[in-house]
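Complex shown without one protein chain; remaining protein chains in place.
Which chain is which? They are A, B and C, in the order written, and residues in each are numbered from 1.
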Amino acid sequence: MSIAGLRFKSPLILASGILGVSPSTMHILADYGMGGVTTKSIGPIKTNGYKNPSIIGLNNDTFLNAVGLANPGISAFEHEISEIKTKERLVVIVSVFGRSPQEFANVAYLAEQAGADAIEMNISCPHDDVSTIGVDPNLTYKYVNTVRKRISCPLFVKLTPNVTDITKIGQSAEKAGADALVAINTVSALAIDIHTKRPILSHGIGGLSGKAIKPIGIKHVYTLFKSVSIPIIGCGGIFAYEDVIEYFFAGASAVQLGSCLYYGYDIITKIHDNLFRYMETHEYNTISELTGLAHTHENEG
Amino acid sequence: MSIAGLRFKSPLILASGILGVSPSTMHILADYGMGGVTTKSIGPIKTNGYKNPSIIGLNNDTFLNAVGLANPGISAFEHEISEIKTKERLVVIVSVFGRSPQEFANVAYLAEQAGADAIEMNISCPHDDVSTIGVDPNLTYKYVNTVRKRISCPLFVKLTPNVTDITKIGQSAEKAGADALVAINTVSALAIDIHTKRPILSHGIGGLSGKAIKPIGIKHVYTLFKSVSIPIIGCGGIFAYEDVIEYFFAGASAVQLGSCLYYGYDIITKIHDNLFRYMETHEYNTISELTGLAHTHENEG
Amino acid sequence: MSLKKTAHTDKPFSTPIKSITRETPDSITIFVNFVIDGKKPIIKPGQFIMVWIPGIDEVPMAVSYALENGDIGFTVKDVGEATHSLHNLEIGDIIGIRGPYGNGYQVREGYSVIVGGGIGMASVKLLIDLVQKKMTHHYSVIVGARTKKELLYLPELEKNCPKSQLFVCTDDGSYENKGFVTELLKEILPWIKERSGAQKITIYACGPEIMLKKILLFCNSNNIELEASLERYMRCGFGLCGLCIVDPLGIKICQNGPVLTSAILNELDDFGRFHRDETGEKIRIDSHYE
Partner (left out) sequence: MSLKKTAHTDKPFSTPIKSITRETPDSITIFVNFVIDGKKPIIKPGQFIMVWIPGIDEVPMAVSYALENGDIGFTVKDVGEATHSLHNLEIGDIIGIRGPYGNGYQVREGYSVIVGGGIGMASVKLLIDLVQKKMTHHYSVIVGARTKKELLYLPELEKNCPKSQLFVCTDDGSYENKGFVTELLKEILPWIKERSGAQKITIYACGPEIMLKKILLFCNSNNIELEASLERYMRCGFGLCGLCIVDPLGIKICQNGPVLTSAILNELDDFGRFHRDETGEKIRIDSHYE
């Protein structure tokens, strides 16, 4: 499988913000079946993020988080990128953010210099200011274009589902030079504790991930597939190989796994092996044969 | 409890589109504990809606539907409204839609004449054209204001969560004369069957309801509460009295129940009785004492 | 207190057609496997499933076969677009199944008279299997159809049912008794009373609503209990859309039915008179139901 010229040994990619930053962990994830890893979103300077509670579970494998883009800052992180890169055939995607197009571009540039195979722009975190970018087609264009001009490696743009029309944002990103889209980031949500009458997360509103958002992610990938020509990386609520295939049929060329890591590293291997068994049984040679198949029946019934 | 001058004997209201139109059913719902009922959305003429599958269950008490606003049309429905109205102390809300502000207003007018206690405008159904209204503050203003001028009973406006900023839409509706907001309608979503490679619903994209969307509904009610002064009726994923209280704390003055009716009429009584037991135990006399309590701790920790 | 989730799945379970049996010139039985994640469905006689024909429609169908291995079968009469396309499917074609839904028949103590009119036999088929398995249970079966060729499951019935307990009638007299099942019922009532002795008699019936209405009147005047399975337009099958509701009791045919007892049927103004179409509009029951 390849996206924007990058070859992935497996279409499973670690989603940003999950299991964070440790290079050895990234290598282990590759051994368990990930073809790529996305680092937690890195900004220009060290940020503590929000206080705890910052990640909780709701029922049925659904999670709510507002970590607040806690990260060590790009300069502390550069050597970790180089270390992650030491693993052969592992595609390293560094997720970046900043408070201005220039900051975004600087962080992206430094990440590329440190060895990133691709840059993923986080313009979509629902509980942070960056979300104001990803809801506006013009801002999206400006930010993406600025980063595009600064780096030469492939550029992914991660989209938020918390918009009226995701296709407008996707098209802006494409026009601005994005090589692929990642959909979706978490869905804006809130949980209130009825005994203390407080939002549970310290930040109040957070982002929903996990099983509850899969039908939302599938929908966004499906509509994006109709409106852009760059590849789409599906994300949101994947816990089994069937979910991966559903994303492929909707229009994804690869997928990112996040919340399912709740079940440990083994779930990656399980999804990976079942996926490849499925491909074999159904005599598919490449993922691209699966991408978008649900669009075939468009104008029937 | 009262909203816009209407007295409800219970803050539980049937959500639009659930259990449809039968007057005797509406009366039975009142006996089980509903203080109000919202009819399925009624338009100017009879509409067949989409073919089946139009409603399916996903896992964990979550549902996906695209009924396509199937309805008998206002003229066939007038006598059913009058019949529903024969029940004492049951607030009858007629949900209406149309293809233009005038059509909306006509249907609303006829519904009011037939005896509706309140009109709910459906500008939010995600799998229908009406959704183009509820995502645009200006259109919302125009439609709501046209209906407002035509009817004299209370006017509720039901909002879609599928927008970048629900508070803009809510504020437009308020300015245009809405007496209350209902939040939320279903969340735009899709399920693809991986064996047939097809979207399962005949219409493809549908609306997600039930447990998965509660944290999304709570979030929207919470942000609306900060931005409007008219009452908010919470809706989305209520299956237990705790969910109702969570909506109250977020800012709701009443709630609508939809998907939980999967568990039959008894669930209404269960929610109703537990809610009133909670009020007693905690020595609350009215729902209004609960409304918005989660906003008290706003600027702490 | 509240209803429990009883469906094996509410999301259509895609499964290839394993076999197709021709039953009559316009009816076939389609068999599929309904085992999900290793779990077999639990199906009560009288329950139904929603059958998705991809690209076409989704329609309710009674389960007429439930095998040990988790296979189920349903018998389809070709009456319109959906059923016609089911007739055109072949082994290996994929359809989606969800359910089972509804309450099913409540097998009561005493003597059972099981009545199936036309395609209505599909609904009572598993009930017949059940009473036949309970060796101690006393029963008769009445099968009716317009004409001989349309009699459902006849070979199987004639094989498993003692001759003295099986009654067949055709409207045109092309096989055994001529006339409607209600006429036959009246005729054999003394015999049934004799056979049932002191036991309470229950009639279990499915067929055209006009037939069920007549059977209800018959039951009322003879102090016999009735369990009848009704049909209404269905979108969801699990109690949300409200299209299947019969007034004035707010009975949802998909959840509180499809099987209703005499006590309830006697209270239903709609019974035999009104149904709702897919828009929710109340419509006089037309000839399709007769």
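Going forward, a contact is a pair of C-beta atoms (placed from the backbone, for glycine too) under 8 Å apart; a residue touches a chain by one contact, two chains touch by 3 or more.
Keep in mind it's a predicted model, so treat the numbers as computed, not measured.
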Identified contact with the non-displayed chain, of A:I3, A:V67 or A:L90: A:V67
Residue among B:R7, B:R89, B:K226 or B:H297 that touches the chain left out of view: B:H297
Chain A, residues in touch with the chain not shown (by the definition above): 17-25, 27-29, 40, 46-49, 51-59, 63, 65, 67, 70-73, 76, 80, 191, 193-196, 198, 200, 202, 258-259, 261-267, 269-270
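Everything that follows uses one rule, which is that only the chains that are shown with their structure count from here on.
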Centroid comparison with chain A (C-alpha atoms), farthest chain: C
Inter-centroid spacing, chain B versus chain A (mean Cα positions, whole Å): 33
Between chain B and chain C, centroid-to-centroid distance (C-alpha), Å: 36
Distance between the centres, which are taken as Cα means, of chain C and chain A, whole angstrom: 50
Junction residues of chain B - those touching two or more other chains: 51, 58-59, 191, 194, 198, 202
Chain C residues counted as touching two or more neighbouring chains: 54-57
